[in-house]
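Excluded from the complex is one protein chain; the other protein chains are retained at their positions.
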């Protein structure tokens, strides 16, 4: 879990750098299509991070919840995550 | 255009803050579902920015391209943006 | 479950009608933007159906799987569904 945490923070630091790169692109009047391509890449990086978080959530929290009688909480939270804007 | 640029940078600074907030959430072992909800909010903020960028691209670059005979470039770039991972 | 099944079939019959409506729109040379708006509506209807199916999958199959030691199958299938093209 700790290893997973570290890897998530590394990903987020990279994403933070990409967001600062986007600010620079706009300041330097980069071509709109290149900026949109780059914001879309940042969204993909966030989506990958979400996949990792969800996998770890399912493997740890959800299984524990189902085994301890908290099925309703487990199910409604997975559905919530599934319906989040994509 | 300059005004638009300034507003995009303000949005990106806010997004940068949100990404740092996510790092803190992970360091402090926040609940996975709350983290995923927050990364999804950051993706929505990036998507809104893309809508603004695309609108400005269509209103300025694309119309200029079509009027100066660069229709093919204009069309293929709009399709490229449209197909970017969502 | 039977009631759920019936409601899913009703939804699919409506979707089938919408798909036939789209064929008619194209034959009658409807405006492209109107056709795209309508195909998008059909995709939303399919997405809603998927939400219903997923909810029922989580409430029945997944909980049974976790309780009978098939956690790995349960987790990998939820991730598979989550990553399906949206």
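For reference, chains read A, B and C in written order, and residue numbers begin at 1 within each chain.
Please note the rule applied: a residue touches a chain if its C-beta (ideal position, glycine included) is under 8 Å from a C-beta of that chain, and two chains touch if they have at least 3 such contacts.
Remember, predicted model here, so these are calculated numbers, not experimental data.
The shown chains contacted by the absent chain are B, C, with contact judged over the whole complex. Of the residues in chain B, those that touch the hidden partner chain are 51, 54-55, 58-59, 62-63, 66-67, 71, 74-75, 78-79, 81-83, 86. Where chain C meets the chain that is not shown, the touching residues are 5, 8-9, 12-13, 15-16, 19-20, 22-23, 26-27, 29, 31-33, 35-37, 39-40, 42-44, 46-47, 49-50, 53-54, 56-57, 61, 77, 80-81, 84-86.
The criterion applied here is as follows: only the chains that are shown with their structure count from here on.
The distance from the centre of chain A to the centre of chain B, with each centre set as the mean of the Cα atoms, comes to 16 Å.
Between chain A and chain C, the centres computed from C-alpha atoms are 24 Å apart. Across the assembly, chain C contributes 86 as residues in contact with two or more other chains.
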